[in-house]
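To start, I am sharing the structure in question, which I have written as structure tokens.
Left out: one protein chain. Kept in place: all the others.
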């Protein structure tokens, strides 16, 4: 295998991606298997990417959402996370941890009005548990726990208007 | 009339445009008549402009073509040319002429192959006269004189491939 | 007096729909817009546009005085209300007429009558149209009502007389819960509508929701344009609608049409309206309510009849008499509508407002999209998250479903999450394919799946490559920006690369 690559997580499954070769016979190695590959950035937004991989054509839209990527293909969305092995190496040597700190801020997905806070400080929550009810776009919407953990901060009260992206509470 | 304005030519007819006021009651004066006005740049391209003028809504696309503007409204294209009175003033004072030099380079509107050159050096041509036949996009296309004048340079020969924008000949 | 200029008292896709109809018959249009909609598509498309207030609907799209003032200011001579907002407000309808403007909708009296659920039930019963068994008036004595309800059989649905949108509604499974449910629902209705009156209906289990589109002529005679099946619902909101229904045959269509026409004529209905029915397993149908406006799902009827319902509304309201449109003897082919919401199905259908960084609609034979947005535009947080309606037509239902799958795949939206993928999964479901869907189908299906169908290995690898390429490019751009000090490093870099490769925008992996 040539040089360093990337560790790329797609929907929680990790792959090692290494780009090899140059010019027309370009290849990419994925988890050790080689494929002929080429790509085109379709416009100046940098969000529309066409990938030809082993002859198959894939038309992706890519957006950043928090620290992750959201890729859309044929109407379905997929989550991705990419780590540069070279940078990870440097960090490791510098003693910077690459694992998550365990602190997750739960944010308002849109501006709205907090209708109810369903959990209390210190409470243990399970993944998917309803945490906050937010009224926006004419409807009441549930904000659910993205992971299990303990609520270590509650930043809002019922009746309070919040901006999109505002921290509602913290799970650790 | 408040301050300096712009001299704006639309399809060869000239108008004086002055922006007045600020905030919600904004107005524009056109050839001395005042109109309530507002506008929105519709996206980051800067080419899509919505103008509300006296209540009427106009959805324009604007592009630059050589030194002119090309505005599209409801599928039809209109030519525009804008002169800033303030800049024109400065130029006038500095002795810089604002009138055209009388030299017009006729350019290839697209890449192609010169099939025929229909005029000779020194020839007088009328507006709309066929000057060059260019083969492109599977078809033979006529390049016509944008103005009357004398041909003072012929830069291409029959059989020669040319890039889009290449100077074909000059009329003075 | 000929109608010349129509004010469209709405926003989003339905405002665009009405403006398109105006352009097609050379009527001028006036868009009204809130501060949140200054760059919205209806404002771009209308001949005139008038800012009427802040984003909050009460100060703009629900504000009767401001809309009337806009109509006078821009010399509109008619008002089309779309759906939602003021479309079923009899005060507005009456006011429009009082101001000397043409109201593109039914008479205020018909709106009032059908808006009072008890009055509507009484009228319909009198006309011999079957209704869902239930109380014949507001509940005055809950205990006495319980006895009656027990005769009809539990479960029972308690509903607010002034109701709508599921508020003040309670499903009562057993008689023991009756009193508590009644009191809670009445309190809720009182809070929501200032009217705590309740009535009850027998709760039909696993019904279908089928409705009849009618057009009432100025002479009081109504015609039916056939049915729409709207059983795919979530939170009492229709999600997918189609015409014809898989359970309606010509005889049943004729009987339902007759019932709908009777209902419409009975309330003096003029214009486009919809009579909703519930249909039980034995294909008995029961009047549910009448919607006194253009429906969201009107395009499926247009697709199978060839009739432009908005233009028919104008013709009826025009005051020069009206000839009913020619209709095919049977529905021509099959049409399905999909409501595309800016909601995130992977996150409990939370609304997903934002800027549409990518927006490309599907195309091809039998595909229509009604939307109120455009690439680069915004989905504001203040309003309903419906951004588009995809309507596919096929010679038969199978062809329509095939076209729908392809069109849903082709529908490219970036910047906001949408319900497109849910539609794809629903129409691939055997129950949908077989046409065996009742109103509980979608909630049941959504509860049974987490939406994570396995990812094909080729796609998974391509996703990994795409994500990696994106990250690599971002990293490179950032480092170049810092290093070069150029005002616009990206573009020049881009062009240089293109020149190297000989073709703009093409690159091979290296």
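By letter and in written order, the chains are A, B and C; residue numbering begins at 1 in each of them.
Keep this in mind: a residue touches a chain if its C-beta (ideal position, glycine included) is under 8 Å from a C-beta of that chain, and two chains touch if they have at least 3 such contacts.
Since we're looking at a predicted model, the values are computed, not measured.
Across the interface with the omitted chain, subunit A contributes residues 40, 42-45, 48, 50, 52, 55-57, 59.
Mapped onto subunit B, the footprint of the missing chain covers residues 6, 8, 10-11, 13, 15, 17, 19-24, 26-28, 30, 35, 37-42, 44-49, 51, 53-54, 56, 58-63, 69, 71-78, 80-82, 84, 109-112, 134, 136-139, 141-144, 164. Subunit C meets the missing chain through residues 17, 20, 23-26, 35-36, 38-39, 45, 299, 302-303, 306-308, 325-326, 328, 332-333, 360-361, 363-371, 374-375, 378, 395, 399, 402-403, 405-406, 409-410, 481, 485-489, 502-506.
Rule of thumb we're sticking to: only the chains that are shown with their structure count from here on.
Between subunit A and subunit B, the centres computed from C-alpha atoms are 48 Å apart.
Subunit C has its Cα centroid 46 Å from the Cα centroid of subunit B. Residue positions of subunit C touching 2 or more other chains: there are none.
Shared interface positions of subunit B, defined as residues touching 2 or more other chains, are absent.
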